[in-house]
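Handing you this structure, nothing more for now.
Missing here is one protein chain; the remaining ones are kept as they sit in the complex.
And now, chain A:
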Amino acid sequence: MGTTASQLSKESLSEYQELTFLTKQEILLAHKRFTELLEKHEKDQIDARVPMGKIITLPELKSNPFKERICRVFSTSEQKDGSLTFEDFLDLLSAFSDSATLEIKSHYAFRIFDFDDDGTLDCADLEKLVNCLTGETNDAKLSSTEMKQLISNILEESDIDKDGTVNLSEFQHVISRSPDFVSSFKIVL
């Protein structure tokens, strides 16, 4: 441990503890991991940004099909490039942590799935989502009729007000009944 090991002050640590679902150890670990991603000269800056390209190389995110979406959702960058500050990173970990509530998890899940950021899941979003879930390989892809069938089935189930899209409250309604969403929507460093 050197001087660069951790620069979190006690005060901000306790504040982060208060504001996230993470424990002290987890925050410290997150800070350590985050500073590893930073360039040398950035290590002293408080709101240094790590570009998305680096974040998604984290082993926890590497094989996640939504890794880029996750970065974009949690990024507060003005350029919309998906780069994360440490606080954004903590937000991410908090939302994916064990003790986060269903509400917050489903909120972020919705934003992750909302590929065009328009506040609803429409057919295009759902199609992209299916493609993400079935992987990149071509043979795994669903045919267009299958896709149509699938999306219409989904809308039939969860689009309660029948406006052709799934909005946040409908999404949360569906998710809240799912037995294993909370346990699977988790990332642990």
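Keep in mind that, in the parts below, a contact is a pair of C-beta atoms (placed from the backbone, for glycine too) under 8 Å apart; a residue touches a chain by one contact, two chains touch by 3 or more; residues count from 1.
Keep in mind that, in the parts below, contacts and distances are computed from a predicted model.
Of the candidates "GATOR complex protein NPRL3", "Transmembrane channel-like protein", "Integrator complex subunit 9" or "SMCR8 isoform 1", the chain left out of this view carries the UniProt protein name "Transmembrane channel-like protein".
Mapped onto chain A, the interface with the missing chain covers residues 1-3, 5-7, 9-11, 14-15, 18-21, 23, 59-60, 62-66, 76, 87-88, 90-91, 94-96, 98-101, 103-104, 107-109, 111, 113, 126, 129-130, 133-135, 137, 140, 142, 146, 149-150, 153-154, 157-158, 160-163, 171, 174-181, 183-188.
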